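Every protein chain of the complex appears in place save one, which is left out.
A, B and C label the chains in the order they appear, each numbered from 1.
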Amino acid sequence: MCARKIAGVLGATGSVGQRFILLLADHPDFELKVLGASPRSAGKKYIDAVNWKQTDLLPEFAKDIVVSECKAENFKECDVVFSGLDAEYAGPIEKEFVEAGLAVVSNAKNYRREADVPLLVPIVNPEHLEIVGEKLARAQSAGQAKPGFIVCISNCSTAGLVAPLKPLVESFGPIDALTTTTLQAISGAGFSPGVPGIDILDNIIPYIGGEEDKMEWETKKILGSLSSDKTTVDLLSDDEMKVSAQCNRVAVSDGHTECISLRFKNRPAPPLADVKKCLQEYVCDAFKMGCHSAPKQTIHVLEQNDRPQPRLDRNRDSGYGVSVGRVREDPVLDFKMVVLSHNTVIGAAGAGILIAEILLAKKYI
Amino acid sequence: MCARKIAGVLGATGSVGQRFILLLADHPDFELKVLGASPRSAGKKYIDAVNWKQTDLLPEFAKDIVVSECKAENFKECDVVFSGLDAEYAGPIEKEFVEAGLAVVSNAKNYRREADVPLLVPIVNPEHLEIVGEKLARAQSAGQAKPGFIVCISNCSTAGLVAPLKPLVESFGPIDALTTTTLQAISGAGFSPGVPGIDILDNIIPYIGGEEDKMEWETKKILGSLSSDKTTVDLLSDDEMKVSAQCNRVAVSDGHTECISLRFKNRPAPPLADVKKCLQEYVCDAFKMGCHSAPKQTIHVLEQNDRPQPRLDRNRDSGYGVSVGRVREDPVLDFKMVVLSHNTVIGAAGAGILIAEILLAKKYI
Amino acid sequence: MCARKIAGVLGATGSVGQRFILLLADHPDFELKVLGASPRSAGKKYIDAVNWKQTDLLPEFAKDIVVSECKAENFKECDVVFSGLDAEYAGPIEKEFVEAGLAVVSNAKNYRREADVPLLVPIVNPEHLEIVGEKLARAQSAGQAKPGFIVCISNCSTAGLVAPLKPLVESFGPIDALTTTTLQAISGAGFSPGVPGIDILDNIIPYIGGEEDKMEWETKKILGSLSSDKTTVDLLSDDEMKVSAQCNRVAVSDGHTECISLRFKNRPAPPLADVKKCLQEYVCDAFKMGCHSAPKQTIHVLEQNDRPQPRLDRNRDSGYGVSVGRVREDPVLDFKMVVLSHNTVIGAAGAGILIAEILLAKKYI
Partner (left out) sequence: MCARKIAGVLGATGSVGQRFILLLADHPDFELKVLGASPRSAGKKYIDAVNWKQTDLLPEFAKDIVVSECKAENFKECDVVFSGLDAEYAGPIEKEFVEAGLAVVSNAKNYRREADVPLLVPIVNPEHLEIVGEKLARAQSAGQAKPGFIVCISNCSTAGLVAPLKPLVESFGPIDALTTTTLQAISGAGFSPGVPGIDILDNIIPYIGGEEDKMEWETKKILGSLSSDKTTVDLLSDDEMKVSAQCNRVAVSDGHTECISLRFKNRPAPPLADVKKCLQEYVCDAFKMGCHSAPKQTIHVLEQNDRPQPRLDRNRDSGYGVSVGRVREDPVLDFKMVVLSHNTVIGAAGAGILIAEILLAKKYI
């Protein structure tokens, strides 16, 4: 077995950072060595700096790591750096890391809209990582040092939405209209303070700031194509695909449920049975590459009429598998269905780990 | 003041029956005198027959009423009978009552699809009660005894959906496509046993048996027109209006939230501001008639971006008012918005009371 | 009818302040004229300064009141000032108000431990207000200006606990041992941010900072006696009464449930039936005085074995009545029972209003 790659985590005391640490404990490919957090935490042992709030215990290996400030010089030994920084801080820090030649996989939204930054749902569009490959190849041909780069993890609710869309588009051609109404878990809001209990008990909040806009344009980037020179991603235009999202916060701890409807561009629409078969048979590239965390079954098509349910289905394939149920014809568009994805796994930290595994499989790190 | 009309309640020990009793306590128009329930309860005092589960206390006046069997002869003094019977029992009992010349306002689904039975959301389509008026008039002209009749209360989730549609159609013409994704409260499922706690805690159930179908066709009946001879209602056809519903049960006690999108037939679509104004200015006929329970404000158009919320907004106008928020343009259809209605008030027992008040105002009882 | 007394509210934009405003809308005795909040809010109309989060709508009368800074000069016209200030700010502000001759009824904890400040549960120990009467009388005899004073509202969980204790002690003599395990609602924690949703969903938090200590000593003050000169309250000693509290936060919006056990000093203990009768027959002095908000039934003794329940019973007597159920013998102490009280009514803002009504009845304001 090869030596494991060295990993670091930015924003290590936060909600996403804590999950990166859990997922990196005993990981076969990565050895977590550097934890970065705010100056207030820097210099303390991690166990003293963190307010650990996960259902799994704080892994032993992380307890005594002394927290560093989020400066590139502290992470120079890292082959990959996972960023769980808040958007408020992520911008300049991640920029400094990339300029210092580091490979950054970020959960922050700051660079998602950059045309030359892959926005990735690792079970959906790993081919967008060719932007990284191209960048590395060009530097190598030019005899330059290995350049840094950043890959962005998608918004949590986008991840669940695009998972079933990818195989459908591959099999049946473009989707020209898509609606989604989400019922999103509160863990997606972090815990500083996240969603107040009094706001969500016996209640629904029919609004998540910025979320609908993110879902609408991120979908068009993730389903978009690489430019011919492999340096950018071209978004689908509004003419090519109309997307409408309505986002709600509900009293669920983990697992985003989405009620989606879609219409294909090509007429006639495919038969219902073919749609289900296409979803069930989809195998994501990450699994074919043998990535450690890739789901054995990318999309679970459930036939019981009352599934998927967050409490019962969110942990399929350790949260990397997406569940789809109630696939049926739609009187307004072509098909409707219910999609469930684990927002903190395939929608956040877990996606970051799988992205790094793909980067490793492609020898980009 | 005139003497109050005599009222009876069928299924008086059930969830809907209990709410009828609460709403009839101290009602200015109706005096509740007869309570009907299963043979198991008949002969007992109501307080001994019922497992009272309301947040308001069991009204004093009802405690000592001796429960009757659900036979028309026991209700013959009643000017109006409210039925909260389960669908399993409602069919033959309600039929017997109508044949015995009684006026029945029913929450059961059994007769909703009959073309000559008004399916009513009292803040939306009271004009469909002309079927009753016509029936009474014809009997009178023919010198016959006053005939019995039945008016059906709509499904709870339909009530919220059609409330904003009515003024929009009146102002801007037909809606040709409509989608709704519901987040429905558990009180709608009654309590025998209703939704199990373990199924709904930290969870969503993306399915309610029969509900989507009900919403789709009931909408077409409620927005449909009276036949020219005023004896039936003509449903809108699928060509006239396409409706698609996705129904979910969530951990909310009372109040159904619905995320709806709609497209008008006429082009161009009206301006957003006109849509909001139309909703805000709508005054239901029941209010104009002076009905006791009619909402002063039929539709509350909320401008805060995170409203309506069930816990905060469900009790507006004692639950007879509907709240609409987040009215905005929709990239796929024309407009989208969030609708909140109180499922046990305007969506069930409360609707029955208001229907009876309209029947009284029209001198049909 | 006499002119209403002028009232002001400190901390008007906060959770407790909002409830003071609701309770003062249309109050027969008080007219709310002055709203005080932080300098950040001062100068704005209340509707623009507040993030209103109550289930009742913001009362019309309050919307256009211009918020003042919390300085005594701004409240000089007030006959009574209700303070909903956070403990962080309450100390010097309330002191200034008292020194300026104002009557302050405060929900903050800052002055509760002062021996010459009445700590009041208005359905339990209004006689402690004689401290105020004595102070006023002395000033009057001395020809001094009417002095200011402060009355503190008890901690929310203490209020429920002491309600049944008072009549029991009056009838059966001292209680020498008392245990309580609380299941407390999240509204008690306010909303800035209060209890995070992710911490309370499908969970219990077996700790509320400072709460157990507060319950233990506040009980000894509230059940304590006036000094002979009526200037202070003498706490019960640990020898006279041992109190042990275990406090938990649970997923309930409003209503604190407490499982209590107690042992009387006198042997033999009274019969169970007498204990129930004593509780049921207790009529608080505030009701006898005719106070507007006083509960008609101070303590509701429920005989159904699964009551009281917060959702069903918290609003009895508009939240001013306390419910007690499952009164039974205890194998370890003498009796055990379940007590439910509305934490934001009798345990916070509501108590403040009733205290002011008593002050008015006694002509102290």
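Rule of thumb we're sticking to: a residue touches a chain if its C-beta (ideal position, glycine included) is under 8 Å from a C-beta of that chain, and two chains touch if they have at least 3 such contacts.
Source: prediction; values computed, not measured.
Student: Would you indicate which residue among C:P39, C:G290 or C:P331 is in contact with the undisplayed chain?
Tutor: Checking each option in C:P39, C:G290 or C:P331, the one touching the absent chain turns out to be C:P331.
Student: Which chain C residues touch the hidden chain?
Tutor: Chain C touches the chain not shown through residues 177-179, 181, 183, 199, 201-207, 216, 238, 242-244, 246, 248, 250-253, 257, 259, 261, 305-312, 325-326, 330-333, 336, 338.
Student: Provide the residue numbers of chain B that touch the chain removed from this figure.
Tutor: So the residues of chain B touching the missing chain come out as 53, 186-187, 189, 191, 193-202, 251-253.
Student: Just the residue numbers, please: which parts of chain A touch the chain that's not shown?
Tutor: For chain A, the residues touching the absent chain are 53-55, 57, 201-202, 253, 311-312, 315-316.
Everything below uses one rule, namely that only the chains that are shown with their structure count from here on.
Student: Based only on mean CA positions, could you tell me how far chain A sits from chain B in angstrom?
Tutor: 43
Student: Please work out the Cα centroid separation of chain B and chain C, and write it as a whole number of Å.
Tutor: Each chain's C-alpha centroid was found; their separation is 41 Å.
Student: Return the distance between the CA-based centres of chain A and chain C, expressed in whole Å.
Tutor: 49
Student: For chain C, which residues are shared contacts with two or more other chains?
Tutor: 53, 201-202, 253
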